[in-house]
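Every protein chain of the complex appears in place save one, which is left out.
Chain IDs A, B and C follow the sequence of writing; residue 1 opens each chain.
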Amino acid sequence: MSKKLGVAIIGCGNISGSHIPNYLKLDNVEIRYFCDIIPERADRAVEKYGCGTAVYNYKELLGKDDIDIVSVCTHNDFHAPISIDFMRDGKDVLCEKPAARTLEEALEMQKVAHETGRLLQIGVVNRFCDNVNHVKKLIESGELGEVYQVYTSFRAHRSIPGLGGDFTTKAVSGGGVLIDWGVHYIDLALYCIGDPTPLTCSGEAYCKLGKDMKDYVCTSMWASDTADFEKGTYDVDDFVSGFVRTTGANITINGAWAQNIGEAETFVDFLGTKAGVRLYYGGKFTMYSTLNGMLTEIKTDFATTGFDYGAEIKAFVESVETRVPNQAHIDRAVITSKILDGLYRSSDAKKEVTL
Amino acid sequence: MSKKLGVAIIGCGNISGSHIPNYLKLDNVEIRYFCDIIPERADRAVEKYGCGTAVYNYKELLGKDDIDIVSVCTHNDFHAPISIDFMRDGKDVLCEKPAARTLEEALEMQKVAHETGRLLQIGVVNRFCDNVNHVKKLIESGELGEVYQVYTSFRAHRSIPGLGGDFTTKAVSGGGVLIDWGVHYIDLALYCIGDPTPLTCSGEAYCKLGKDMKDYVCTSMWASDTADFEKGTYDVDDFVSGFVRTTGANITINGAWAQNIGEAETFVDFLGTKAGVRLYYGGKFTMYSTLNGMLTEIKTDFATTGFDYGAEIKAFVESVETRVPNQAHIDRAVITSKILDGLYRSSDAKKEVTL
Amino acid sequence: MSKKLGVAIIGCGNISGSHIPNYLKLDNVEIRYFCDIIPERADRAVEKYGCGTAVYNYKELLGKDDIDIVSVCTHNDFHAPISIDFMRDGKDVLCEKPAARTLEEALEMQKVAHETGRLLQIGVVNRFCDNVNHVKKLIESGELGEVYQVYTSFRAHRSIPGLGGDFTTKAVSGGGVLIDWGVHYIDLALYCIGDPTPLTCSGEAYCKLGKDMKDYVCTSMWASDTADFEKGTYDVDDFVSGFVRTTGANITINGAWAQNIGEAETFVDFLGTKAGVRLYYGGKFTMYSTLNGMLTEIKTDFATTGFDYGAEIKAFVESVETRVPNQAHIDRAVITSKILDGLYRSSDAKKEVTL
Partner (left out) sequence: MSKKLGVAIIGCGNISGSHIPNYLKLDNVEIRYFCDIIPERADRAVEKYGCGTAVYNYKELLGKDDIDIVSVCTHNDFHAPISIDFMRDGKDVLCEKPAARTLEEALEMQKVAHETGRLLQIGVVNRFCDNVNHVKKLIESGELGEVYQVYTSFRAHRSIPGLGGDFTTKAVSGGGVLIDWGVHYIDLALYCIGDPTPLTCSGEAYCKLGKDMKDYVCTSMWASDTADFEKGTYDVDDFVSGFVRTTGANITINGAWAQNIGEAETFVDFLGTKAGVRLYYGGKFTMYSTLNGMLTEIKTDFATTGFDYGAEIKAFVESVETRVPNQAHIDRAVITSKILDGLYRSSDAKKEVTL
């Protein structure tokens, strides 16, 4: 009987709920530790999932030899130190997105992964989703001709997650809508067009609608549990726009956690010389092409939509066993980090930055 | 009895049909000449409108003292020389948009206008349209708070005007979708936000879908009369994307004469801190705001939509009489020309240009 | 430490589920008794909510000094006797809507409330809902100008609650769609326009589609637990239409528990000289107005929609403590009862009745 791989979950908040059940589905792994600095969260996880031991400080887990795999599900500010500590401790790491708060942190993580030979995968889950992989395959097969331009639109009406909490505090999160939503859109766009190298970034990340926290009007906040409207901080971007050149297609972005436009427009357009695709984020896609002198609009359907965390976790565990990094490896994710960083630097400098 | 103002129409193609009937509605002007290098066009205009004399070379009209006003309705390449010749001849000029093929030509036109003291108005008709002026008033009255970002989307599926004709020959037109459609969108955006000074431009203008003219599939071409698929030229942009900083709001643009995305998205978004407006080009607009703690979506309706050439011509004639330039004066239009030029230069240089 | 207010729930059927959890949220009250003539219902409530004592006859609770507040959640026929008995016993009462089966009963309840000085509030929950209060505020602030006409439409396709049960037996319920749904629509309309005095009622309440109970076709019945298609009764109105004059705006009504028109039209139109509002029942509203010579259509959004029983219960308890009746007091609710009564009498007499 083969020995099972031991898993430690670091951070037991919302996003861990996308990791844990998917580890539990696999025969060859076993969750051995649930760690959270809020003790009740760790305790509750042990109780809920009926396995593992609760710990409240991840450093207690360094040196444990019943851990092979670590899932880092904390706030962004702990992504780098925890991932690095565990890699240096000989573990393979799946770290949630964004890789880190800043490019510097992400590059340090990448460096340690190479030095230690450990796996460092990032939770850019769209790279494992059926809709995205279908589009990638269409592009690779030449169906779209040359893809010369990508437009990513991640615009919501008034959807700031939790005013005055960790999402809206730059020191914790590294940024707002660009780093939180943009990371997914830019990453899947890069993935579909073959992970080209970014060259220039020009854009602006605005901190506007959430600044006057008490008077911000909305119908709900999707991550308001840690929010504090009285004393909390709001110093991140709620709208971002910019233009990115790469060695492949160029990318234009418009994103809003909050904007005074009511239409929700969340999609990625791949503009090719032969055909184009509009991919609805987390959903279906439509391909526009030609056939025998006719214009065609092709709607597609397939079994799995939504965000396939199961496929992400399964691929990670396979990589751990085979030692072959997959499409979500830090070497790929760091490209996205470079763009996020470039756009934030361009916004500060009020001019284009060359990468 | 007051003497009537004499008008000469230079160029009797499509767009002259938006000028001529609107001059005929006014009591104090009289169209005296119809000029076109295609003689039948000039002759046909004389017959159709029952007035004026046909001429085939505009130079014959220089020195005539029964001309006060000149409407330049030619291809873009003749905008500058004709406008300049008539201004030096002491006439007031209404020149169709874009001001000229290049920024250099536009600046020369502006210089001559100032030297001669003649009026030079450009046909940026949106500045006279009710929908645009309603939005401008809302912004000026503070209804939107600070407008920090504008998004102009002038994207059509496959709508190249006339492959192989003057529209698609850069030497004649100066460019494609950016100079032909973009000029209107950028100009109306600048107008609404108070004509700020542009600072930087980064973008790309692609020449892609029309290049293989014979195999280009579409359902129609809206200006195909002079097209020649066999021997004609197609060397202009059919897709453009970019980011523009100004001393006011920044502007992001996406435009397509042709793209492999079937959705027609032709609107301008004004993103303000208190409210936002989506203005549908040539149509209505929706304002998104808040009221008593509620989010509001305000659809507006008003008598006049579409492109009000009548108001443009009327305002021009009034300016001629009062000697007071109006909102479409070359001094304003040249700001738009700077942005068009900046984007084309950025596209060539593959980097941002500072204006 | 302040003493808590003791609550007795009389009737543990469906509607009590909107009262009980909202009492439990308040710190200063304690539910001490659950009463239902069906013993299992009372027992189940004690078990489910983990508090209180089960009783099966409300008369056992008269004279108890650990009761301050009574929620009457029974069928309509017991609203009057129970409310009156408890008021005479010195308790404050929140009675579900309609106040009673008939105007006579409602007036008797009002009389006893005045005689005893007890609070008698009626469960016209819309008076506590955000959507309704937003509309009321807009009207009060003059935003609509003079509101001259209200149209209430509460028309569903085939939605009779429970054929052959208490809802469809006039002796129990006092009527059908008019008293069950109409009470809410008319009451919220009156509330928004300032509770004017009704003057005349002309209309007809039809008993048509449910009469042949066994052959009544529908997709579901939302209150079918006590229905008995074999031996039950159906003698109430399933369609009602009429015209009501008041000292303020006039009110036109169309209502259907069941009709052979498939469109569900459940809204209230407030027609004002400056603006109008269409309020979707239990949902959002749209305001139609003018601005700078434009017609405007304003859609609104706000955090809380649906029926806010929590606000109703909270306001009731506050009224109990402050002795200040709120907007759902019997003195207001009785105005609605007069209109229901007027319409039923007009329907019987086949002519208008003057109130």
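Note that in this section a contact is a pair of C-beta atoms (placed from the backbone, for glycine too) under 8 Å apart; a residue touches a chain by one contact, two chains touch by 3 or more.
Every value quoted in this text rests on a predicted model; they were computed, and no experiment measured them.
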- Not-displayed chain touches, in the whole complex, chains B, C
- Touch criterion as defined above, residue of C:Gln259, C:Thr300 or C:Thr336 at the omitted chain: C:Gln259
- Query: Looking at C:Val55, C:Leu144, C:Ala189 or C:Ile335, which makes contact with the chain not pictured?
  - Reply: C:Leu144
- Identified contact with the non-displayed chain, of C:Phe128, C:Tyr185 or C:Tyr288: C:Tyr288
- Note on the structure: On chain B, the omitted chain is touched by residues 301-303
- Footprint left on chain C by the chain that the document does not show: 144, 146, 148-149, 151, 157-158, 199-200, 202-204, 206, 208-209, 217-219, 239, 241-243, 245, 250, 252, 254, 259-263, 269, 271-276, 278, 286, 288-290, 293-295, 297, 350-352, 354
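Keep this in mind: only the chains that are shown with their structure count from here on.
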- Query: Between chain A and chain C, what is the gap in Å from one C-alpha centre to the other?
  - Reply: 49
- Note on the structure: Rounded to the nearest Å, the gap separating the Cα centres of chain A and chain B is 42
- Touching two or more other chains in chain B are residues 293-295, 297
